[in-house]
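Structure record follows, encoded as structure tokens.
Of the protein chains in this complex, one is absent; all others appear in place.
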Amino acid sequence: MTFNERLLALDRRWVFLVLTIFVIIPIFVKFAVPLSPPKEVRDVYNFIEDLKPGDYILISLDYDPGSLAELHPVAMAMLEQCYAKKLKVITLTLSQTGAQMAEEAVRDVADSCLVYHGFKPVPGIDYVYLGYKPYPGLIILGMGMNFRIPFPQDYNGTTLDSIPMMRGIKNYDNIKGVISLSAGNVSDMWVADGNGRYNVKLAFAQTGVGVADYYPYYQSGQIFGIIGGMKGAAEYEYLCKNPGTATDAMRTQVFAHAVVIVFIIIGNLAFFLGRRAKARTQESK
Amino acid sequence: MKYIILLFLTCLSLCLSQAILAQTASSDPPAEAALVPSEPPAPPGNLTLKDLPNDDGHGIAVKWDLSPDDGAGAKSVISYDIYRSLSPDAPDSLWKKAGTVVLGVKSYADKGNRESDNDDYLPKKTNLYYRVYAVGAGVRSVAAAAGPVQAYDNWFNTLKVPELIFCVVFLILTVRFINMAKRGIDLYVRPLAGIEAIDEAIGRATEMGKPILYCLGIGTAGDIATIASFTILGRVARKVAEYQTSMIVPCIDPIVMTIAQETVKAGYADAGRPDAYKEDSVYYVTSQQFPYVAAVNGTIIREKPATNIYLGYFLAESLLLAETGVMAGSIQIAGTDQVSQLPFFVVACDYTLLGEELYAASAYLGREPLLLGTLKAQDYLKAIALVCIFALLALRVFTGADVIHKPFDMPWW
Amino acid sequence: MEQAVSTGTILWTTVGVFLTLCLFSFLYKDNPFYKFAEHLVVGVSVGYWAILLYYNGVNPNLFSHLFVFATDPATKVQYNTWHPKFNEFYYVIPGILGIAMWTRFSRKYSWISRYPLALYLGIANGIAIPVTMKANVLTQMRGTVVGLGFEWSKVGFLGVPQGIWDVVVVVGTISSLIYFFFSKEHKGAWGGAAKLGIYTLMIGFGATFGYTVMARVSLLIYRIQYISDWWKMIF
Partner (left out) sequence: MKRQIPLVLVFIFGMLLAIQYFVPSEPSQRGYEFVLDWITIIGIFAMVLGIWSQVHVGWSKIKHRSENWQYSIVALVSMFAMIAFGLSPFGGLQGTIFRLIYNNVFIPIQATIFSLLAFYIASASYRAFRARSAVSTVLLVAALLLMLRVLPMGPLADPISSIGSWMLLVPNLAAKRAIAIGVGLGGVATALKIVLGIERSYLGKD
């Protein structure tokens, strides 16, 4: 049996074994994946980076626990970026099942800021979490008039006017931009009602499945950036120099994909070598 | 516990920050953003009510002219609230809120509930009255009651005309070609690779003395793909009986199992060997997707069937089954209507019936003129669909998008 | 975050991890561990499904129409009082049809079960005809005709106007449809169009396949996480 015949008849269990090894390695060996974030992700990052301390930004965590794996890392990295830049962060959710999860995220990141940046953003001064209200389209429109229409109070029941950072903050005119992290069609409402009617500067983070549907909005300039799926999340973490769960998962993904690609290449090489060898033996006959 | 503490701390820090800020903020200008109820916007005008067409008689179509304050000014409208009542001068508490729409919208289809014990019950053939409020920032306009209006049953849904036309054309074509087939007119169909493979595969199983595994997918007996698979199963069973091979049919649904049993039995009877049919060869595994896959994979690896046939409705199990089949060294034939799973079958199986080829397969296998007739009808309707696409696109190119958009923007679609 | 984990939790999670490893062992070869896990999950799932059908199927869909239900004031759970009610007596029909399925236990009367089966198939197929026509044929036709923008000014892939790509979509759709024609052999120009169709299909399939790898690897990552969580819990 020649070498390439043996390769062609390679037992699939070798594929399984190599894949297993390369999926497990990244769990123990942490190293940075060299990612090259595409423009649409860099646009989101640069937008936030270019804001000045004290600027207001609205982050809408419009996903449910089902999309947690892909969107939570973006939320974490982005919130930390905003807190570190001392932006005033308004957060809310338009997903019914996501209210508590979003609240925890907003607070957890604030807590971890103490460790990483030496200060703790204060609720009510540095950030506010407005909670969940039904009818996303109406909420988005209502906030265009005044935040107090859909959200007379924040998640904890404090009236907006008695929250220090919300004083004088009336509607989208007072904030620099909106970033919606969503797994579904809430994004369409943000485009139609938020950007379409009030010209809000808008960016999205979407799940890997849905992201393709929202690229046209990026191309047409209705949104200024888009972060797609686990890869986008890892890229965002990379830009923020804040590797988290998405980077971990991406490390495994890169390895797994590399394994599959290498095997495909090996298979084809063996196939071509075998075909040439066969042609040669036929010639010599 | 930790959350309670955290919540407590959050509240505490909030209170503290309030206290601190209360002192510093005293010099701040008054919070201009505060929601001061503005003047109420002007009410919407010209409220018209009609029975909602194409419904079960529990709906009213409400229309109005936008309020002059819609979309502009300090007292701009944010939304419109629609209320319904049984009497024009009922007190506010007896007006039921039927719905809310955002600014700029000037109609609302009020689809009530048809059960009289439901909170949102909208009675049929009864006088109803409506009010529409323009809602501004914290205030709403005045609203006058309009009505009466009554809701009626409708006997034909005019929005479904396109489907009706296509269905009727299809029926006519089918009947016409079946009649042609009955009269003995030869209907040509091109050869299909996967179909010939089925014949060969059964022959191979006979040579190897090994069974054939036929998997109907994870659909219920109500899924068309499963039904198409039954029609193929009958023919395969017949050939299996003729070749005197055995077959294994694991099913995911009891009804699927029952119909498959009848089908296989009939196939054996057609081949003239009804006694060779074994009831246990068509059996129920479980109704859950992944346990089913585990069991079928086990069967494949242990029985090492000469051929695996996967036809029907498949989801993620497509590749799970097909790769296991490769491990067992079986020839594999697959087909499904699930576009998302076709790539995996194409990659892992020897022959794949793509999409509608699954539906055509029974006609090919049986070669019965009547079945070929429906196949022809299918081709003709496909041609009609193509012509429609061409014509509409041409119309769109030559007349501009508006003309073509108009019919397509109707609620038909 | 140290949290006391109860012995019960550890025990049950260990069961889950053990079964997970049993199933992974199938990748090496069929073995008693896999066979055990396989038969266990089949049994459990049939039992689970039967119970689910009883509580969420028989009760709401049949018994609630034929018998008076009462609510337990303490637990708010509905229970069947077995007192017949008569205003929806016609629900006896599906009940009889269901019981007719059981005639399959008898050789002599098993033909009676064809009646409910015939009704089942008649109903399912009747519903399917217009719905399929609309959902597949008409919706996709509409997508082809008005779903695309045909914008010539907007720049798309490779700097080519988006409108051109929309035309490519239409051409791809039509040539793929031509590939599926059964009445005409793939010869000449027709065969050329069909060939274009099969290439379109293959690019689509390849892209879907390559795109899916990521989602499948994610599933594996979660499983490994599940095992490593257990590991951390124990050690």
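Quick notes
The chains carry the letters A, B and C, assigned in the order they are written, with residues numbered from 1 in each.
The criterion applied here is as follows: contacts are C-beta pairs under 8 Å (C-beta built on N, C-alpha and C of every residue); 3 or more make two chains touch, one makes a residue touch a chain.
Because the structure is a prediction, the values reported are computed rather than measured.
Of the candidate positions B:43, B:217 or B:355, contact with the unshown chain belongs to B:355. The missing chain, though absent from the display, is touched by one residue of B:147, B:217 or B:291; that residue is B:291. The missing chain lies against subunit A, touching residues 10, 12, 15-16, 19-20, 23, 33-36, 38-39, 212, 215, 231, 250, 253-254, 256-261, 263-264, 266-268, 271-272. In the full complex, subunit B touches the hidden chain at residues 54-58, 114, 124, 153-157, 160, 163-164, 167, 170-171, 174, 178, 220, 222, 224-225, 227-228, 230-231, 234-235, 253-255, 257-259, 262-263, 265-267, 269-270, 274, 280, 283-285, 287-291, 293-294, 302, 316, 319-320, 322-323, 326, 337, 339, 342, 344, 346-348, 354-356, 358-360, 362, 370-371, 374-375, 377-378, 381-382, 385. For subunit C, the list of residues touching the undisplayed chain reads 12-13, 15-17, 19-20, 23-24, 26-27, 35-55, 57-58, 61-62, 77, 90-91, 93-95, 97-99, 101-102, 104-105, 111, 114-133, 135-137, 140-141, 143-144, 156-158, 165, 168-174, 176-177, 179-180, 197-214, 216-217, 219-220, 222-223, 226.
Throughout what follows, only the chains that are shown with their structure count from here on.
Two chain pairs are in question, B-C and A-B; the one with more C-beta pairs in contact is B-C.
In this assembly, the C-alpha centroid of subunit A lies 29 Å from the C-alpha centroid of subunit B.
Computed centre separation for the pair subunit B/subunit C is 12 angstrom, with centres defined by C-alpha atoms.
With touch defined as above, subunit C holds no residue shared between interfaces to two or more other chains. Among all residues of subunit B, none touch two or more other chains.
Across the interface of their complex, subunit A is touched by residues 27-28, 154, 156, 213-215, 217-218, 220-222, 224, 228 of subunit C. Residues 160, 162-164, 166-167, 170, 187-190, 192, 221-224, 227, 255, 258-259, 262, 285-288, 290-292, 294-295, 297-298, 301-302, 340, 342-344, 346-347, 354-357, 360, 375-376, 378-379, 382-383, 385-386, 388-389, 392-393, 396-397, 401, 404-405, 408, 413 of subunit B are the ones touching subunit C in the complex. Subunit A makes touch with subunit C in their complex at residues 13, 16, 23-24, 27, 69, 208, 219-220, 229-231, 249, 252-253, 256-257, 260.
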